[in-house]
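All protein chains but one are shown at their positions in the complex.
To keep things simple, chains are lettered A, B and C as they appear, and every chain counts its residues starting from 1.
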Amino acid sequence: MLTRFFLMGLDRKAGVVLTILALLAVLVPVSTLLVPADSPFHLSIFTVSLLGKYLCFALLALALDLVWGYCGILSLGHAAFFALGGYAMGMHLMRQIGPRGVYGNPVLPDFMVFLNWTELPWYWLGFDHFWFAALMVLAVPGALAFAFGWFAFRSRVTGVYLSIITQAMTFALLLAFFRNDMGFGGNNGLTDFKEILGADIQAPGTRVGLFVATVVALALSYMIASGIIGSKLGKVLVAVRDTESRVRFLGYNTEHYKLFAWTLSACMAGVAGALYVPQVGIINPSEFAPASSIEAVIWVAVGGRGTLAGAILGAVLVNFGKSYFTGALPELWLFALGGLFVAVTLFLPKGLLGLGAQLMARMPKSKSLPNGKPADQKGM
Amino acid sequence: MSAEDTLLYLDGVSVSFDGFRALNSLSLVMMPGEMRAIIGPNGAGKTTMMDVITGKTRPDHGTILFEGATDLTKLREASIANLGIGRKFQRPTVFEPHTVWDNLELALKAPRGPLKTLTYAIGRDDKARIEEILDVTRLSPKRDRIAGSLSHGEKQWLEIGMLLAQDPKLLLVDEPVAGMTDAETEQTAQLLCDIAGKHSVIVVEHDMSFVRALGVKVTVLAEGSVLAEGSLDAVSANQQVIDVYLGR
Amino acid sequence: MRRALRWLLAVCVVAATTSVALAADLRPLVQSLGTGGYAGTEKGLAQLSEAGDPAAVPVIEALQAGDLYVRKADGVVVIARKAGSDYALTDPLGGASLGEAPAGAIEKIKVNNALRRAISASLGALTLMSPDAGIRRSAADAVFKSRDATALDALNTALAKEQDSSVRRAMEQARAAITLTAGASDEDTRVAVATLAGRSDQDALALLSSVASSSSASETAKAAAASAIASVQLKLTLWGVAQNLWYGLSLGSVLLLAAIGLAVTFGVMGVINMAHGEMVMIGAYTTFMVQELFRAHAPGLFDLSILVALPAAFLVSGGVGILIERSVIRWLYGRPLETLLATWGLSLALQQAVRSIFGPSNREVGAPSWMSGAFELGGLTITYGRLWIVVFAFAVFAALLVALKRTWFGLSIRAVTQNRPMANAMGIRTAKVDALTFGLGSGIAGLAGVALSQIDNVSPNLGQGYIIDSFMVVVFGGVGNLWGTLVGALTLGTLNKFLEPYAGAVLGKILVLIFIILFIQRRPRGLFALKGRAVEA
């Protein structure tokens, strides 16, 4: 049954995306580790980390697109799930430091030592095991999303009200994690990681490994997401997006559908965060900032809302632009980025992938296209 | 007549919005297999009545029982729909990005939980049922068209088709022929009459010729309560009804 | 004030022939102010005020104002005031002119905090006999603060002559403070306790507590102090509640100001305007520009700068708003989400534009004198700046309400937002109304910027600090309802201020956010949601 489920979503489009990802998973390690450094085909570790980061963002965008593009829930707080996943991983990596911290305390992270904490808080227990941390990466964002969604969807909070309370949620978490009393390292967050699963986190092999793990996670999530979208469940979600009340009168408990997509999406975002942290080497409360969530929305919009490939494309493109412009035009890059957002909204209402579709619009229509409507009557 | 035998039983149902009484102690009874037309001027409470039955609006007072036992005022829309009450909206609402086929597949009677739909694979019976409905609604040639690209009349029919696919015990049909040509209207009347054999139907309609074509018992609503009930000819002759329609 | 002191000086000169001799005696003391650094100045000052001669008042005042200099050539202490490019020198004793000197020829006698304290205390003791009741009052307050036992004699003399009852009370309190600090007989202590009980503030509480916990005071004095403490504490608690209310109102007004423009662009027009904060920022920078013009061309009229800045900020922000609407927003009506993306892009660009033009650092926006300082209302300290902001916020709200409800423009706005094609058909130029409405919302944001420039950073990041709060307020109150915005802002402001003392600033804010989330579960369309036959199909 599972195979059938995965195969269902695998149309040619998915084939292209998965092929690209597979190529990345093979070519990047080869050109980083095997190709000599002076060859033009050599990829530096710097580039690998950068690509890894983009793909983590792409996974976040994919998760967001699942709820926004296909279910009409505009989350302005998805970075919260990303950050929670990141913190779960960060806590594990902190525990892995062991006695190699500057104070040499075998149990307590450095920031607890100099704030005179004497024992590990209970919520840090268990994070020394990778399996536990990995579970928490899924469970913490998932549980928060489930609880939040359970109440919000049952109360039928929709549209901008829902968007704004997701923003309130991430803002509250930002402030909470920012408090040093919480025991998550305050504003400095968690950093100075040494190893992951016994491997030196700085070593090229580990970095390439993390990159490949990210590619695999993205590919898996893509398959899950496109499997869902291709299923009847996906059709219900799209129907909910456009005319929720009509779906209810057909006897579907739309809250359950939204909750399913929302929680799954949060878990995916958590995985993205967990892969992000070891690659960038730090997790701190600014990841919860509402601006981060809004940026993620923008990636999706730039690539094309309601197309999974578009979400990935948008995340990679915008972040590549950001990396490039902050180095090339340090004084002006905000104009470039801001201008890009305005231009995309004005001229590419369906995003970059929509552009392709627009150009080909004359071709005869055939079956099943989920990327139908941009912002529609359900709005947010 | 006791409530147990009825399909739908409304007693003293009132709803008000910010002081405006949309339904005023409305009482109505439907028997199984019955077809009923509801008419009334604008603002008489026709749509609100449907909202109340289908759980969209909670009544301030009153009793609504389905099949004599289930209290609809306590249930949410989806549960009510799953009891076997289907609804067609005034403005045709179909799932525009989906194909005609997918619209029907979504409406088709089948388990409604997310996990069930995730693993749903269409079976031979379901396929046959959809084919059948496509034939009835004359949408067979357009089965792969995106619903959003259908004409207004076709959307109305698709929506009726979706109701059929749901296979409800009671159908609530709100202005099914609004914006249809005469020929389409006639066909729709025919279609509804066919349905009425197996299901109970409440039709809200302005179009008197259509109501006449249905040839069923008529209930006249005004200002949120029942003004008159009977055959179309009888209620047309009712002085109060004439007053309400012609304005005072 | 200075004239009054001169007068006092003249009286003294006429009244006592000895004062000339005294002035001569003061000379070496004045000279000593200029030697030995801070310590030397402090010593000289102590001697000067111990001499008790009012002739020293102008010297000490000059020291306080930073006008006292040492002439480098001969080490003479002089008063120097800027006159053209040079300084005009005068004799601190007597005020005879000593010619002019370039800046390089004199050296300022530096004053630090310890000295400033000493200056206030000695001026207090020396001006207790001033003919001006206001000066006597502040002299008494200065003595109260310094609790300087050497001022006791002067205080007693002054009290004997004092007619004004409020000054008298202040002097008695000052005397009581000295009594309690220095220690005194049981009887005196009890009188002092009774006097201080009338002064329901923290200072009194501290003095009374020192009696209650003192080992030397008698049991009866202690008991009197204890009951006085209880009554002061009760009053302080009540005032504390009032103070929280005021702070809540004040914070609520700030939120209201920040949110009210958004209530128009977002609430009425449905544009998710992420650049709203930047409109506020532009208003604040306009204030800065206006003030720069005033500083350059009309420094004397600086107090009026804010009044000029208000219309200017409204027009500038409103103009930018109209520009944005005409160039970007108008293509996006009916696509609320797209407006979020486009305005987010605009907000980035606007921030960077301001950063490029004005630089990244804070700009100084001064407070006009009528917005500076504070006054006491019972146990409340109310700052003028905050008071004006509260008044201003309500005025803006009322004006907007009138504009929307009572003018043709407001009618057009409502017509267009409610039914665009119909409004169009009735001859309303919807495009123009859209532009003006967006301009109105932005202009109001600009007004908020003028007010916020008085209490916050004027930096490119100014707007970012308010945008989230603004959205919370509008959504909490109910989108599209101005009254909701008002009630929302005040509720959240007050809630925040009542939570802050118990939970701390950070936790308080978290609790408010959680409150909003839970509240929206109860009322999914905000506080003032429109009820009615739901519009959705």
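The rule is short, and it goes like this: a contact is a pair of C-beta atoms (placed from the backbone, for glycine too) under 8 Å apart; a residue touches a chain by one contact, two chains touch by 3 or more.
As a working rule, contacts and distances are computed from a predicted model.
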Options "Urea ABC transporter substrate-binding protein", "Sarcosine oxidase subunit delta", "NADH dehydrogenase subunit M" or "Ferredoxin-like protein": UniProt name of the undisplayed chain: "Urea ABC transporter substrate-binding protein"
Neighbouring displayed chains - absent chain, whole complex: A, C
Residue of A:33, A:143 or A:282 touching the missing chain in the full complex: A:282
Residue, one of A:126, A:186 or A:339, that touches the chain absent here: A:186
Touch criterion as defined above, residue of C:374, C:398 or C:426 at the omitted chain: C:374
Chain not shown, touching residues in subunit A: 11-13, 16-17, 19-20, 24, 40-47, 49-51, 53, 99-106, 110-111, 113-116, 175, 178-180, 186-189, 191-193, 202, 280-282, 284, 286, 309, 312-313, 316-317, 320, 323-324, 326-327, 330-331, 333-334, 353, 355-357, 360, 363, 365-369
Missing-partner contacts on subunit C, residue numbers: 38, 110, 112-114, 116-117, 120, 145, 201-203, 205-207, 209-210, 243-244, 247, 250-251, 254, 351-352, 355, 359-364, 366-367, 372-374, 381, 383-386, 454-461, 464-465, 496-497, 500-501, 504-506, 509
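One rule holds for everything that comes next: only the chains that are shown with their structure count from here on.
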Chain whose average C-alpha position is farthest from subunit B's own: C
Whole-Å separation of chain centres (CA-atom averages), subunit B against subunit C: 65
Touching two or more other chains - residue numbers and ranges from subunit B: 56, 89, 93
Junction residues of subunit C - those touching two or more other chains: 537
Contacting residues of subunit C [partner subunit A, same complex]: 272, 274, 328, 331-332, 335-342, 344-353, 356, 464, 468, 471-472, 475, 479, 506-507, 509-510, 513-514, 516-517, 520-522, 524-526, 536-537
Complex contact set, residues of subunit A against subunit B: 1, 4-5, 228, 231-233, 235-236, 238-239, 242-243, 245-254, 256-257, 260, 365-370, 372-373
Complex interface listing, subunit A residues touching subunit C: 74, 148, 151-152, 155-158, 160-161, 164-165, 167-169, 171-172, 175-176, 178-179, 243, 245-246, 290-291, 294, 297-298, 301, 331-332, 334-335, 337-342, 344-346, 349, 374-375, 379-380
